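These notes concern the structure reproduced below.
Removed from the display is one protein chain of the complex; every other protein chain stays in position.
Let's turn to subunit A:
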Amino acid sequence: MKCSAAFVFSENTLNYHFNKDHPFNQKRVLLTKELLEATGQLSAEAVLAPRIATEDELALFHDVAYIQAIKKASKSQLTDSEATQFGLGTEDTPIFPNMHEAASYVVGGTLTAVDAVMEEQTMHALHLGGGLHHGFKRKAAGFCIYNDGAVAIKYLREKYDLKVLYVDTDAHHGDGVQWAFYDDPNVCTLSIHETGRYLFPGTGNVNERGLKQGHGYTFNLPLDAFTEDDSFISVYDSAIKEVADFFKPDIIITQNGADAHCYDPLTHLCSTMRSFEYIPKIAHEIAHEYCGGKWIALGGGGYDIWRVVPRAWGQLWNIMHDGHVLTGKIPPTWLKQWEKEAPTPLPAYWQDEKEIVSIPRRAEITEKNEKLLQSMLKYTKKIM
């Protein structure tokens, strides 16, 4: 396959910053970019500067009242009670100066990626600053203000009338995007995440399948806590292939949260780099098989920003760039540049050791995930 890929980035991306103690830290985007530059995988020509999303574009998904509230919050003019109503001023989504502009750049970056693919400047486009899947129509939640994925899908629907497959492999359920298109049969959402029994947001059960005409176009695979690579890869492989075959999308958008790794502090999933190499590899195949290569990949969660995210997102780009993951050593220049700042030793290799952890309940977990997969795919063969 002859591919081309664009990497949407500018320093503006990094302004999406709540406070220094907040786990959502966009420094990981910079770390990834520099890692890729150090390996020679990312050239200046591939980098695309994001535009800012207009208010009209935000309003494709968000309520105008919500956008106005974010603008007020941006200038510290929002009262406490208004803030609460819109999910702002909480520990998860605190108010910060110029948050409207920062969040509009996030959405703009994703729209830039969409435009680049739709105007055929490139086949694939990556926007690691995006993937903020918990943003609701009129409520901020789970570190997300504007939902760039939902806005981009609305944009694709209105401007190009394409059938969109959204695949979300963040460890948290992609609730904001799911509910945005719950009754839309032209948008199929597939979210593979840790079960909501313990983890935020709690939704994403296998029986959430969509409403009205959209029934049968929402897929959820809630994995057991402590799921490892083998089980993750096996269910992901079947899920994405069968759903794509059922839906036959025109374009694929992936949300590539990197928080299902066993080092991630916020979740209880236990995958390693092996899963993060496999996820984009298959998404890439699907994009070529069904969508003529049209693929937009977004970032998302990922809270071990030193050991996990740069490598996981680095491999995502490597696949988009030339179809291959890198193996062997991490460039020493990158290690040297960041090792003083990192609170833990940085990984020396692209791949993890064979087994970082060993889970005693592995057999049960694998069995349970497999059962859920069967249940989730129950309707993929019947409808049509």
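As a convention for this text, a residue touches a chain if its C-beta (ideal position, glycine included) is under 8 Å from a C-beta of that chain, and two chains touch if they have at least 3 such contacts; residues count from 1.
Assume contacts and distances are computed from a predicted model.
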Protein name (UniProt record) of the chain left out of view, among "Lactose/L-arabinose transport system substrate-binding protein", "Cytochrome c-type biogenesis protein CcmF", "Acetoin utilization AcuB family protein" or "Branched-chain amino acid ABC transporter permease": "Acetoin utilization AcuB family protein"
Which of A:Ala141, A:Val206, A:Ala239 or A:Ile296 contacts the chain that the document leaves out: A:Ala141
Absent-chain contact - pick from A:His193, A:His268 or A:Arg311: A:His268
Absent-chain contact - pick from A:Phe200, A:Phe246 or A:Tyr290: A:Phe200
Residue in contact with the excluded chain [from A:Asp56, A:Glu91 or A:Glu119]: A:Glu91
Residue ranges of subunit A at the interface with the undisplayed chain: 23, 90-92, 134, 141-143, 172, 175, 196-203, 225-226, 262-266, 268, 270, 357-359
